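In this view, the complex is presented without one of its protein chains, the others remaining in place.
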Amino acid sequence: MKMVPLEAYLILSLLLFGLGVFGMIVRRNLVAILMSTELALNAVNIAFVGADSHLGLVDGQIFALFIIALAAVEAAIGLGIIVAIFRLRKVESSDELTDMGG
Amino acid sequence: MEVLIILFPLLAFLLVGLFGRRLGDLPSAIIAVLGSTLSFIFSIPALLKALNSPFSVKLYDFISFGTYTLTLGLYFDPLSAITTSLVCLVSTLIFIYSIGYMESLFGQWTYKFYAYLSLFLFSMLLIVLSDNLLGMFFGWEGVGLASYLLIGYFHQQKYATNSAFEAFIMNRIGDWLYLFGIFSIFYLFGSLNLLEIFSKVKEIDPNLLGLAVLLLFGGAVGKSGQVPLHTWLPNAMAGPTPVSALLHSSTMVAAGVYMVARLYPVFESAPQGLKVVALIGGLTALFASLAATSHTDIKKIIAFSTMSQLGLMFLALGIGDKSSAMFHLTTHAFFKALLFLSAGSIIHAFHHHARDIYEVGGLKKHMPITYATFFVGALALAGVFPFAGFWSKDLIIASSYEAGFGLGVFVSFVSFLTAYYIFREGFVMFYGPERHKGHFEEEPHEAPSVMVVPMVVLAIGSAVVGFFEGWYMSALEDNKEMHLDIAISSVAIALLGIGLAYLVFVKRSLDPEKLYQSLKPVHTTFREQFFTERLYHKGLAKGYMELSKGLFLAGDRFLIDGFINLLNFLYFRVVKFLWVKLDIYTLDLFVNGVAKFSFRFGRKASLIQTGLLNNYVAFLLFGLFVLLGIIIYFMG
Partner (left out) sequence: MMQWVAFLFFASMTLVSALGVVLLPNIIYVILSLLSTLVMVAGIFFVAGAELVGALQLLIYAVAIAVFYILVLTAVPWEKALKKDSHYRVEGVLTFPILLALYLEIILVFLIGISVSPKGQIREFIQNLGNTQVVGSILFSKYFFAFELVSMVLLVGMIGAVIIGRKEEKTYEDGSS
């Protein structure tokens, strides 16, 4: 049977990653920014798993596992921060959180 | 050996000048007297030696330049030797006199007085004894300096210091002419030595020589107080009486006459010069005697008398009679010094307060010795037989009659005036009411013996010296006959003068007060010395001051200060301009520009930090893009 070529995985990963970063730039809603982050991470996972299937190793899958776990933690904390911000400032869009700007 | 003659006064000057403060006044006086006495003593053998054969004593070489050497030396011939002894003798007597006169000032640094006197004597001897014009000039200057110091001795009085200035400046004018005379002599003769000059005198063009002679005579005019450099002599009476006696009657002012006599061979070869000498001499003689008739200051009358007699001496020199002039100089030294010392005795009697002849009177019974000596001097001055003045003045009158009848009459008229004014002074002071009673507190008393003795000695001299005429003339190799008719007429004229004074002032046949009022304009003119003094003081001196001030304002203030200020101003302008251009426009611009640029750039750059999360992610993307680019570049 015909294997999926490595390039396919990688191109898909690339496109997805680019979309994720683009979403981070473009979106105003804080939660939406986080969601774009998840997208990018998933893209990376695809790349790992794809390379893994080509090489016949499982190390990539283990790393993808780790990434999933950490992404979960990161999502939890990020959302917690968003909730705290909302409680404090009653804002949910990033353009009102420019205090660190000069 | 002969050098000691001039060294004694010099030594006295140095000793008293340097150590007088420590020595004290009286010891200083004694040192001065000693110096003078020793010079006199040593001059006698030199005189005797010189009478036989003149000799020179070389002192030392002064400066040598190429072909000629300036030297200092002494020359003893009858003329200089006799004059030396005369000067030393008179100086000694006056020094002794001054101990008494200045006694009241002892304790006030009077040693200075004796130092100056010794300096004067040294310089005078240099003039008399020098064998070349340079040494004579040194002495010339020296006596001028001593005169200045001594006239201004009472330096707290403004009149005295002004008179000292006047004397010195007029002397200076004369000295300036004299110096040019010396230059011309050197130019013409190539030497300053007297003997060399005398030997070459025939070879020089008389016209050029005439010019040199006039310049030399200019010095004599200044030194002897002849017209037109005469106004200082009456004012020099501001000095102490010994000074007036020594410098301004017998010795210093006689230096002019001596110089002409000394250089007589030169003068003789330039007849035009001699004419000028006679002219000025005669003019001064008349002028001064007219002034003397109208003055009332005790010493000024005698000063004018000096001026007049010197004029007669120059007149004599001018008409060719050197020996008469020198003999008159010799006798004049005696009786003029005597007259001054007598006047000084009177002034001293009133503790230096007496000034005017009308302030005193009837002193005959209070001061008999002074009375006697004064009249001896007066008779000698008037030229009455057998006193000294008769012999010498008679010679001059005779010579002038020989030169021209008019000249003889002129000189006779001057003698008449001379007799009149001196006896006027004598009669007013010694006869008549005692005007001093109301004026001064002091009772006049005779002078102390230290003053009286010199006066008596001089009186004896004034009486006796005349008899040495024959010896003197033969010493100077000039034999004169006595003209009896001239002798009688001159004595008669003198007696006429005396008689007139007697009538007016003693007998009161003609009331002096009425005469005074009626002749007021005339005698005011005489008194003001034909307004020459006014002219000089107000016209020349003041005018010169104004000119100087004007030049100062124009030149110094305006030009120089203005120039400096302009430079200053410009300098500041330039500096300011440079500062503005360089500093403000370039440096500051640069420095400020950097600061401004950094600031603005920083502010613009800080716009990157929006604080917006999304923007930061965009930058991350951009960075990733750049990094990958770099990797590709290096990979490919």
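Should a chain be cited, it is by its letter among A and B, assigned in written order, with residues numbered from 1 in that chain.
To be clear about the criterion, a contact is a pair of C-beta atoms (placed from the backbone, for glycine too) under 8 Å apart; a residue touches a chain by one contact, two chains touch by 3 or more.
Computed from a predicted model, the values in this text were never measured in an experiment.
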item: Where the missing chain touches chain B, by residue; value: 614-615, 618, 621-622, 624-625, 628-629, 631-632, 635-636
item: Footprint left on chain A by the chain that the document does not show; value: 1-4, 6-12, 14-16, 18-23, 25-29, 31-32, 34-36, 38-39, 42, 45-46, 49-50, 52-59, 61-62, 64-66, 68-77, 79-84, 86-90, 92-93, 95
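Following the convention adopted for this analysis, only the chains that are shown with their structure count from here on.
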item: Inter-centroid spacing, chain B versus chain A (mean Cα positions, whole Å); value: 125
item: Chain B to chain A touching residues, read off their complex; value: 606, 609-615, 617-618, 620-621
item: Sites on chain A touched by chain B in the complex; value: 21, 24-28, 33, 94-95, 97-102
